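Only a single protein chain was left out; the remaining protein chains are all shown in position.
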Amino acid sequence: MTDTIVPRSTMGRTVILGVIGSDAHVVGITILEHALSAAGFDVVNLGVKSSQDEFVAAATEHEAEAVLVSSMYGHARQDCEGLHERISDAGLDVVTYVGGNLAVGQDDFDQTRATFEAMGFDRVFDAETDPSEAIAALERDLQLTSGESETVRVNT
Amino acid sequence: MTDTIVPRSTMGRTVILGVIGSDAHVVGITILEHALSAAGFDVVNLGVKSSQDEFVAAATEHEAEAVLVSSMYGHARQDCEGLHERISDAGLDVVTYVGGNLAVGQDDFDQTRATFEAMGFDRVFDAETDPSEAIAALERDLQLTSGESETVRVNT
Amino acid sequence: MIRDRRLSTDELRRIDAELRADWPTAEAVDFDEAVAYHESLPPGKQFASVLEGADQPLLQPRAGVPRLDDQIELLQYLERDGGADLLPVTIDSYTRDNEYEKAQTGLEETRETGTDELNGFPAVNHGVDGCRELVEAVDAPVEVRHGTPDARLLAMVTFAGGFQSFEGGPISYNIPYTKEHDLEETIEHWQFVDRLAGAYTECGVTINREPFGPLTGTLVPPSIAIAVMLLEGKLAATQGVRSLTLGYGQVGNVVQDVAALCALRDLGEDYLSDEVTVTTVFHEWMGGFPPDEARANGVIGLGAATAAIARPDKVITKSPQEFQGVPTKEANAAGLRTTRQLMDMVIEQDIDIDGIARERQLILREVRCLLDRVEELGDGDVARGTIRAFESGELDVPFAPSDSARGDVLPARDDDGRVRIFEFGNLALDEEIREIHVARLDSRAETEGRDRTFRMVADDVDAISDGHLIGRPSHEADADPNRGESDAD
Partner (left out) sequence: MIRDRRLSTDELRRIDAELRADWPTAEAVDFDEAVAYHESLPPGKQFASVLEGADQPLLQPRAGVPRLDDQIELLQYLERDGGADLLPVTIDSYTRDNEYEKAQTGLEETRETGTDELNGFPAVNHGVDGCRELVEAVDAPVEVRHGTPDARLLAMVTFAGGFQSFEGGPISYNIPYTKEHDLEETIEHWQFVDRLAGAYTECGVTINREPFGPLTGTLVPPSIAIAVMLLEGKLAATQGVRSLTLGYGQVGNVVQDVAALCALRDLGEDYLSDEVTVTTVFHEWMGGFPPDEARANGVIGLGAATAAIARPDKVITKSPQEFQGVPTKEANAAGLRTTRQLMDMVIEQDIDIDGIARERQLILREVRCLLDRVEELGDGDVARGTIRAFESGELDVPFAPSDSARGDVLPARDDDGRVRIFEFGNLALDEEIREIHVARLDSRAETEGRDRTFRMVADDVDAISDGHLIGRPSHEADADPNRGESDAD
């Protein structure tokens, strides 16, 4: 993350990041925050134990283009229920990702992915996800096409 | 095995012990030999890589009451094929046991047991068998009843 | 501001009375009846005496499922097929937040759907009778393991429910587990828990208390963890706790881990009054695991080997399924047996590794530095000192989610894989000690031909799950082909 080439296109693009519900696992989003920043995004990190309201409020306030929800402790389904209604109620047009250990126990990830896609998430990531995959996905979903992908050297 | 109480009844009872086929795993029968001797049996240990003929010849020569075949390396089925015909051809009336890692690979032991019982073995033992189990089985099969089970102290 | 002084019986009663309103199951709690109940339990269920009387490290897994019948089956299985010496109930996250209503919903949903909708056992909801049913259904003593900042009601119910050991503490169950809990408040809450444990103890029912040593589980420098253990130990002892098990989470460098456990044991005995019986618990690696059961077994194996050398009184085992989610009972038992086999094979051997004494010296110096500062800041009062030290960042924990800690300190491994401090923040370590850390990390940076940046920290956080101890840049290529994408250095 030091002295990294980042695409200029990501600069000024705001993403909201946080751990939802009663979940206190902070290490993953700490790593994600650094990686997203290093890749040029403006990251608003809500930290752990963030409520659905906090996600929606932050996205509204910061005119965010994406909301990244992390959940590690196994209660993601319960904690995310209703989130997408709130997002549309707030009139937000954001890309939504969820990632981490999304089910309690030894789940079958395909099934878990289907569950969360059905809830409205644009992408669902498991705990093996490297930050680079999230960045690549954001670049695609926010149409940061290669035409715009001029790069700039950033020292973090 | 030192200074052990053994039932007098086992004394003078001869058992043949050996590893059949091309199998060179000697540690198991070494342990078995000591345990059987300590329990009072007269043990004729043929060692490893013993042929069916050697088992039959030894049982005849020593008027043995039991033949204990060990096989560890996975070729037991092939190596034991025909053994029981030879035993009856020789007019022997012996109890036959087979034990060890009787199949190649991760077998289902119930199936393996059935295979070897069908071949004529009176008892089939897996590699978890402790010598004491073989001794207990011999005492039952050779009708060394508790009436006879006077004991004697032996120093090995 | 709160002080480190023993709660009076009146205060204890008053708080107890208040808490009874929080959830209906509290009504069933009756202290005297509970003492009698504990006295009726056989010696094999007396946690403190089983633990303190053992001549080899005892093994204990983590395990919690929502339903009582399932929890009983799980613990019986871990006892029988895992050979666990001590058993746990791990409490669910809603209970940890005192959201008994949500826990109730989760429990009921679980009963209806048959799939677990909670990540642990909601002991408050199960109530005194549920807890006793559990305690009676197994042979080994059972501990409550949770992560609850305000564990007062949980303690009331579970102590009355027959449990004789209770994990946590005001710092260790605040800093790593919460966001907005005030440290002063959690100290106050834990004074109640510890006083309640003390009250049982005075009636002849020793309640073992176990501060949570691993903290955030992620590259916590040993001296920080040990300082927290001693502070919590002292706070508990003030309230009358007489059986204390101080914890430490494996960092993965054998010399540092053995040294830290020695230091923890020695300091525990020095720092705490003679009335307290101090034991130690070693947690197998608490950070991110490899996403592969075979490799996870390698991590567990190193924990077992370290335990055999350091000989703590207790070892908390991990399962090969740690990475993915709450393990199956089979995987949990497998973690116990892998640990047992390796530990038993090594424990009879004399293994003296060079450099342990020196590392231990360094840890001792650091802990003294931290504790002296707490003493100063509190004018001799541990409670005040602790609050002030965390406020100023003179005490700090890496990756702490709680607002009660600065979370400025950042760790990284040195060239030998020992955890050093990369970013000190305001941490109360003297210049000489800081120089040692800086020098060690400089020499690693040199080995790797790169600067000391957050990247190094991030690489170290991922290293074990990627198959290494140290997050070297050279490892990245083989660890994950996708990795390269985001870094052009």
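Letters are used for the chains, namely A, B and C, taken in the order the chains are written, and counting of residues starts over at 1 for each.
Here is the rule we use: a residue touches a chain if its C-beta (ideal position, glycine included) is under 8 Å from a C-beta of that chain, and two chains touch if they have at least 3 such contacts.
The shown structure was predicted, so the numbers you read here are calculated from the model rather than taken from an experiment.
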item	value
Shown chains that the omitted chain touches within the full complex	B, C
Residue of C:215, C:254, C:364 or C:419 touching the missing chain in the full complex	C:254
For subunit C, residues in touch with the removed chain	252-255, 290, 292-302, 304-305, 333-346, 348-355, 415-417, 464, 467-470
Subunit B residues touching the omitted chain (full complex)	1-5, 21-24, 26-27, 30-31, 34-35, 38-39, 47-49, 73-75, 78, 101, 103-107, 127-128, 130-133, 135-136, 156
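As a convention for this text, only the chains that are shown with their structure count from here on.
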item	value
Chain centre separation (subunit B, subunit C; CA means) in Å	53
Distance from subunit B to subunit A - Cα centre to Cα centre, in angstrom	67
Geometric centre distance via CA averages, subunit C-subunit A, whole Å	30
